[in-house]
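Each remark here refers to the structure printed beneath this line.
As you look at this complex, bear in mind that one protein chain is not there, while each of the others sits in place.
Every chain is named by a letter (A and B) in the order it is written, and numbering of its residues begins at 1.
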Amino acid sequence: MGALKILLDGANRNRTLFVLLAGFALFPIYTGIADLPFWNDLAMRIMILGMAAMGLNLVLGYGGMVSFGHAAFVGVGAYCVGISQYYGLYNGWIHIIMALGACGALGLAIGYLSLRTSGIYFIMITLAFAQMLFFLFVSLEQFGGDDGMSIDRAEFIIIDLWEPLRLYYLIWAALTLSSILLMFIVRSRFGVVLQAIKGNESRVEAMGLAPLPFKITGYVISAMICGLAGALFASWQEYVSPDIMHWTRSGELMIIIILGGLGTLSGPLLGAVVFLLLEEILPELMHVVAPNYAENWMIIFGPILIAVVLFARGGLMGLVQRVTGGRT
Amino acid sequence: MTITLLLEQMFNGLQSGVTLFLIAAGLTLILGIMDFVFLAHGAQVMIGAYAAASLTALTGNFFLGILLAIPITFASGFLLEFLLIRHLYRRDHMDQVLATFGLILFFNELIRIGFGPAALFSDLPKALSGFVNILPEAPYPMFRLVVILVGLACAIGIHVLVSHTRVGAMVRAGANNEAMTAALGINIRLLRRFVFAVGACFAGVAGMMIGPLTAVEPGMGEPLLILSLVVIIIGGIGSVRGAFVAAVLVGMVDTMGRVLLPVILRSFMGQAAADGAGPALASMMVYILMSLILVFRPTGLFSPKG
Partner (left out) sequence: MKKILTTAIAASLVAAVPALADTVKVGYMTTLSGGAGIIGKQMQNAVNLAMEHTGGKLGGMDAEVVFVDDQRKPDVAKQLANRLVKSDKVDVVAGVIWSNLMMAIHKPVTRSGTLLISSNAGPSPIAGAGCHENFVSMSWQNDQTPEGMGKYMQDAGIKSVYLMAPNYQAGKDMLSGFKRHYKGEVVAEVYTQLGQTDFQAELSTLRAAKPEATFIFQPGGMGINFVKQWNQAGMDSVSKLYTVFTVDGVSLPALKDTAVGVVSTQTWSPDLDNAMNKKFVADYKAKFGGYPSFYAAQAYDTMMAIDYAAGKAGSSDSAAMRDVLAKGGIPTTRGSLAMNSNQFPIQNIYLREAVMDADGVATTKVIGTVFENHGDAYAKDCKF
């Protein structure tokens, strides 16, 4: 099949994802008309989080590798931007290349060392590496330590980021490209082998394929996607700090993927949308329904997540599939 | 660093380890024997601490507080298993992660609503506030000795329970071959509920022990959770003996690392560099330990035996 055919077929199979992408593309028109431009900030946060979650989903959902350290790659991508600006380098394209390169190299190193283990041992080793990176950046006083660094938006030649929507669509473009890339990967021979490894690694070995190179390659690609998300995040937030790579952010990414639907292309983005929307809406709801307990909104949030597990097998995408009769 | 100080620090490491064991024991039972990823284990610690602290304040007596808090903690574990956990055994580990994460949020907020966001007052009982000279010139808080004794008692208790009682045999059988055990007429569901409640109970006792020593506040269990996960991985998931050895090891390494690393570093680095690198390295010590052990023993120190 030609690439275009694959693309159209993929869009058809992953309608939710492409509906969401289209939605994000059109969203600024709505906020412009309704004069609610600050919602664009929420949308950008969702897109960035969704992108990072997609990256992790490649190894977690499709590859069965539970990496607890992927927030570290987001952080490294962000610090590529921060540290470059510290030394006077403001070119956004270079930032992106640096982020991809740094995270690719780091992903290779960490993946090579960690993928010798599996199961819960792999989880803890990736957590250990992420913690080490976190403590490393906390100790770098030159770059603000844990107080972080205030930075500027990167300069993308051709694209002037100070125009209100340029950053928005830059993030959107990165998200869409990542989605399409992942779609091709998942359907390729590489992707099929990766999923087979998740299902039964010894069988793949018996077929004469060495699993480790596949796993490492998947790990590196996922790290690079997270790094890209991190670089764009730094430009949006105009601030970098080690908070981004705290292990709780890795946990958040995992929660989003599981919520959305593990091992589906649309799941991570859908999960990010629902998760962040809940964080926005629940406090407002509590203000109206039970104002004395408004700041305890997480007492509703927790059970919602539990309910999704109990009643929506396969996460939100599972729910979507059941509602649309098997189509995603 | 005198010999006395060194020995005293090893004692501190032991106490730290024993406290970790109390938390890790329940977790290794639940994860190892029932193959259930129970992230909300830290919440059980918190429930135990709050139960003891509030009952002590209510009754005015520390021992009475603990006596009443233990069945409450047991009951909370029992109830939780019945209401929620039993529906999740067959689910994917990742689903268990999501559900128990939601449970953490729920419990923390519940405590915050019930007791307020500020830390509760909790202190040592007067009877146990004294000191014991474990070494000449090294007064050691009596309560911490009690914690060590309680931990050791619990360790022996679990060992006896699992290895030398009928219930323990049933638990081990159920972990090994569920269908066969059920076919023998043993109520697997009740058994699982019991194991879960026992695990919750130990976590609660850990909370009751650390309550007087530390701040009793919402979310107090989460920092301990990660460390106890490291412990059961080093020890071998499912092995209570492994949890004990690993907990003491981790307690020792963590304590001695915090205390000795800056000193060691200072001997070949400048003062400022050592003061900066020391704590950073110390916080990573436990992870480095875990990684090293996994290199040589990929499934932990002990095999699952209970």
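Observations, loosely collected:
Just so we're on the same page, a residue touches a chain if its C-beta (ideal position, glycine included) is under 8 Å from a C-beta of that chain, and two chains touch if they have at least 3 such contacts.
A quick note: this is a predicted structure, and the numbers were derived from the prediction, not measured.
Taking the full assembly into account, the omitted chain touches A, B. Check B:L88, B:I210, B:L265 or B:L294 against the missing chain and you find that the one touching it is B:I210.
Touching the missing chain, out of A:D147, A:E163 or A:E205, is residue A:D147. Within the entire complex, the positions of chain A that touch the omitted partner chain are 36-38, 41-42, 45, 138, 141, 144-150, 233, 236-239, 241, 243, 279, 283, 294-298. By the touch rule set out above, chain B reaches the unshown chain at residues 2, 4-5, 8-9, 12-13, 15-16, 112, 116-124, 129, 131, 138-139, 141, 143-144, 210, 213-220, 223-224, 255, 258-259, 262, 271, 275-276, 278-280, 282-283.
Methods note: only the chains that are shown with their structure count from here on.
The residues of chain A lying in touch with chain B in their complex are 60, 66, 117, 120-121, 124-125, 127-128, 131-132, 135-136, 138-139, 247, 251, 254-255, 258-259, 262, 293, 296, 298-299, 301-306, 308-310, 313. On the chain B side of its complex with chain A, the touching residues are 84, 87-88, 91-92, 94-99, 101-110, 112-113, 226, 229-230, 233, 237, 276-277, 280, 283-284, 287-288, 290-291, 294, 298-299.
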